[in-house]
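Every protein chain except one is present and positioned as in the full complex.
On to subunit A.
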Amino acid sequence: MHRLGGVGIAAFDRQKLSTQSYAQLSNQLSKTQIDNLQAQLTLFRESLLRFASTHREDIRKDPNFRHAFQQMCSNIGVDPLAGPRKGGWWAEALDLGDWQYELGVQIVDVCVSSRERNGGLIEMNELVRILTKLRGLEAGAITEEDVVRSIKTLKPLGAGYEVIEVDGGKKMVRSVVKQLDQDQTIVLAVAQTHGGRVDEQMLVREKGWTEARAQAALQNMLLRDGLCWLDEQGEGNTVLYWVPSAMQWDP
């Protein structure tokens, strides 16, 4: 009977030989693969860089383009701001780091200067609106996404800047280290759907709260946190509360 690999002592030698050549072949194969991959990666990096530098202006000026670019980066797992060096080679190539930090500074500016009237809480749309006004037309439009990104870059400062989402999906930016409790978040959401206005009865009616709970939440926001303002001149001399961060102000 003829067996593959033959019989006798020679078979062992032959097997050893073929195992060796298999290993060699596989080494060779993975080496070419790695080389290939490296070449591809270099090429990719180069073309991405070339893309970034040719479209730098577009990226900085056009929010739609910037969004698409950032989308692309996150799809392939590249963070335009991350990198080994300060700001990252990527950020340097793009100048996007500076752009982002500049926006960060403007966000801090708006948050701090509006803090006394809104208690350190500002609605996202309002923030974007003021920022756009502040930056003027030449700097190009900015979007909510840009603001969220910039706020992330502010995190290492530890100033407590944070984007929070209140009931109903509205985003707000908080610029003070202050924990909002669950009830306050709900009050903010209710106020937002009524143009900043809120009262005890609204909370009882819409959220099924007891009067005591509504009163406690509103008093805390009013007295302890300064997040809302009192209004004693509602219809029929009722007491109302207004959340300034849910109102749209002209400077």
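Throughout what follows, a contact is a pair of C-beta atoms (placed from the backbone, for glycine too) under 8 Å apart; a residue touches a chain by one contact, two chains touch by 3 or more; residues count from 1.
Please note the rule applied: contacts and distances are computed from a predicted model.
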(request) Determine which name in "ESCRT-II complex vps25 subunit", "Signal peptidase complex subunit 3", "PCI domain-containing protein 2 homolog" or "Cyclin-I-like" the UniProt entry assigns to the undisplayed chain of the complex. (result) "ESCRT-II complex vps25 subunit"
(request) Decide which residue listed in A:Ala23, A:Val105 or A:Leu223 touches the omitted chain of the complex. (result) A:Leu223
(request) Name every residue on subunit A in touch with the hidden partner chain. (result) 116-117, 119, 195-197, 222-223, 226, 229-234, 240-242, 244, 247-251
